[in-house]
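Before we start, here is the structure in question, set down as structure tokens.
Only a single protein chain was left out; the remaining protein chains are all shown in position.
Naming follows writing order (A and B), and every chain is counted from residue 1.
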Amino acid sequence: MNRSARRRIHRALWLVPLVTLHLVLLFPGFFAPYDFAEQNRDFPFRPPARLRFVDANGAFHLRPFVYALKVDDVSSVVQEDTSRVFPLRFFINGSRYSVLGPWNARLHLFGVESPGRLWLFGTDDFGRDLFSRILFGGRISVFAGILGAAIALLAGASLGVIAGFYGRGADAAFMRLVELFLALPWLYLLLAVRAVLPLRVRTVDAFLLLVAVTGLIGWARPARLVRGIVLSARERGFVLAARSMCASDWYILRRHILPQTYATLLTTAVLLVPQFILAEVTLSFLGLGVSEPIPSWGNLLAQLQSYRVLTSYWWMYLPAAILVMLFLLYHRASSALEKRATRVSL
Amino acid sequence: MVRTGQRLLHSLLLLAGVSLFSFALLSVAPGNFFDELRLNPQISPKTVASLEQQYGVNRSLPVRYAHWLGSIANGSLGYSLLYRCDVGSLVLPRARNTLLLTTVATLLAWAFALVWGILEALHRGKWLDRLGGVCTSLLLAIPDLLLGLMLLVLAVRAGSVFAFRAYLGSGGTAASEASAGLGSRLFLPVLALTLGILPVLVRHVRSAMIVALDAPFVDAARAHGISASRVICRHALPAALNSLLSLLGFSIGGLLSMSLITEVILGWPGLGPLVLEAMFARDTYVVMAAVMLSAAFLIAGNLLADILTYWNDPRIRVVSA
Partner (left out) sequence: MSRYPLSAASLPLVAAVMLVIGFPLQAVAQDDTLKTGVHGKTGGSLTVALRTEPKTLNPVLSVDAASREVIGAIQADLIHINRETQRTEPALATEWKISPDGKRYTLRLRRGVKFSDGAPFDADDVLFSFKLYLDEKLNSPQRDLLLFDDKPLTVTKLDPYTVRFDLPRPYGAGVRLFDGLAMMPRHLLETPYHEGRLAQMWAVNSPAGALAGLGPFHLKEYVPGQRLVLERNPNYWKTDAQGVRLPYLSQLIFSVVTSEDAQVAGLQRGEADIVERLRADDYSVLQRDAQKRVCLRDLGPGLESIFLFFNLNHLDPAKQPDLAPKQEWFRELRFRQAVSLAMDRKGMARLVYGGLATPIWTSATPGNKLWLNAALPHPERSIEKGRALLQSAGFRWDSQGQLLDAHSRPVAFTILVSSSNAQRSRLATLAVDDLKQLGMDVQVVPMEFRALVDRVLNTKNYEAVLMNIVNGDADPTPEMNLWLSSGEMHLWDLGEAQPATPWEAEIDSLMRAQLIATSFAARKQAYDRVQELVSQNLPLIFLLSPNILVGARPVVGNFRPAVLEPYALWNADQLFVRPAGSATCQ
């Protein structure tokens, strides 16, 4: 292939980890070796598993393996049991998880046979596999962010379009409302609204409400952007021409005005998603979002508030590392989209 | 002039709207301050009911709102149930502490961002720019939360380093620590906050400078043979700064509300921890005072941004005249 095509592919390489990460987070049950709630009370705060190739007798194994852990009855020290090796297996049957609604499955991408344990990122305070919890938690945090951003955009864009298109009264009311929402300190508002939420018996409901709340607070900025675009698009030549041919409002909106907004909406979306993910993380960190035992990146990070964890168990920082990595990818995406948008409009 | 007056009135109305909205929101929450006393077996429900009656927590929303407006008029800003004193005397010293932190951090961030952003713009595309880009991306991707936590660990681990020692305490007698005052503990929170604000500022400065450098009048100036440094300082820079004025306004607007998380994590005695506690305890007046103060700053910042841009850029004046 020629050089410019290669360069284009090279520039878009960041898409691969971004999309992969989202796919993995969409099906955490499959990619994670264990259930997020599975406790191993004898093994709290274990460091990440050591995958070995050479066993205690010096024999080399092609498949990497782990040893099982046992607790010494007398000294309560945790040791590896070198008597038996548990090789890494792929497409192994493990704990049940739900793929979509009532459809359950037991197939996991990788794992080891019981009683061996493959704790890739170590365990937390109840002996739960951190890697699995990061994946399940990521599903909640990331998709809360995406859904929240979607709601904000939808609400904001609709209102912005109406205000921009119909102008005058609607526009004036709209601008006042936007200013009101922009003048409120968002974090205080978020905390206050969260405190207001009534009991939600099911965690799924709590999650959805959280998403709705963050979405409804964040609609103001995208709305203002969209309104600006609609305002200027309204005056363009082709719109006037369409009007002169008795085109209906809805037709003009659909065919001429809305397409102008798509580029901005996409860029805004990609900018908003990390912010909304961060909103969920902050809320859960402060104890107001998703709570135990359901993991989310926020409440995984909340464990770091303990001095002991902060200074002794380095693997508990891994959710932070994954979070930062995801944000980097999103920012890369947004700057790429911006570049594309400016190139197109010139 | 008229326009400024109009905007001022507009802002005041907005402030009133914010207060109504916030008050309504805070009142929807179930339970009130005295619920905690209910779970104390040594206090009878009669006493709790009596206390609720005394402080009027169960009155209707309009009555309580009117009461709150009255307390603003007489300057006390309401009564804190948690601290049993006037909200004003509680919130204002804390707001001062927060402003100390955020003002220092904002000044530092702007100073840094201007230098760094201009440098990046001047060396656009070269290694300096790329390195800067990577740094800002990384800083942008790390939320305030994590920054605070990371710095805390660093401080504890490297406790002997002077700056951290000052934050954690001089290690001498407690009395001497007390007299050293708040200033010595500034380093860590300021660092966390500055690093948080920096990336966005740098990006804006950089793009503003680039736009200015690409403008036709700069080419014209260069064509006239004016030296590069003079072109930058006298022609490009003022144009760039012009577009940054509104950003300055927003920076000032955020002075009270930007540091909540940092204050909570690093234990800074500012508005953040106070408001958080008050929110959980349903100490409505304290929360209202904090929200109003922050909103006032935000609105004032927006107003300032508008005024500065208007005043500085003759083109806008012409258009709206």
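We adopt the following convention: a contact is a pair of C-beta atoms (placed from the backbone, for glycine too) under 8 Å apart; a residue touches a chain by one contact, two chains touch by 3 or more.
Just so we're clear, the structure is a prediction, and the values are computed from it rather than from any experiment.
Trainee: By the contact definition given up top, give the residues of chain B that touch the hidden chain.
Mentor: Residue positions of chain B that touch the missing chain: 29-32, 35-45, 47, 50-51, 54, 82-85, 89-90, 93-94, 97, 152, 155-156, 159, 168-175, 177-178, 182, 264-267, 269-270, 273-274, 277, 280, 282.
Trainee: If you put the missing chain back, which residues of chain A would it touch?
Mentor: 37, 39, 41, 44, 125-126, 195, 198-203, 287-288, 291-293, 302, 305-312
One rule holds in what follows: only the chains that are shown with their structure count from here on.
Trainee: Could you grab the centroid distance between chain A and chain B? Build each centroid from C-alpha atoms only and quote it in angstrom.
Mentor: Spacing between the chain centres: roughly 27 Å.
Trainee: Applying the document's contact rule, which stretches of chain A touch chain B when the two form their complex?
Mentor: Answer in residue numbers: 176, 179-180, 182-189, 191-193, 195-196, 198, 274, 278, 281-282, 285-286, 301, 304-305, 307, 310-311, 320, 323-325, 327-328, 331-332.
Trainee: Touching residues of chain B toward chain A in the complex: what are they?
Mentor: Its residues touching chain A are 14-15, 17-18, 21-22, 25-26, 28-30, 137-138, 140-143, 145-146, 149, 152-153, 156-157, 256-257, 260-261, 264, 275-276, 279-280, 287, 290-291, 294-295, 298-299, 302.
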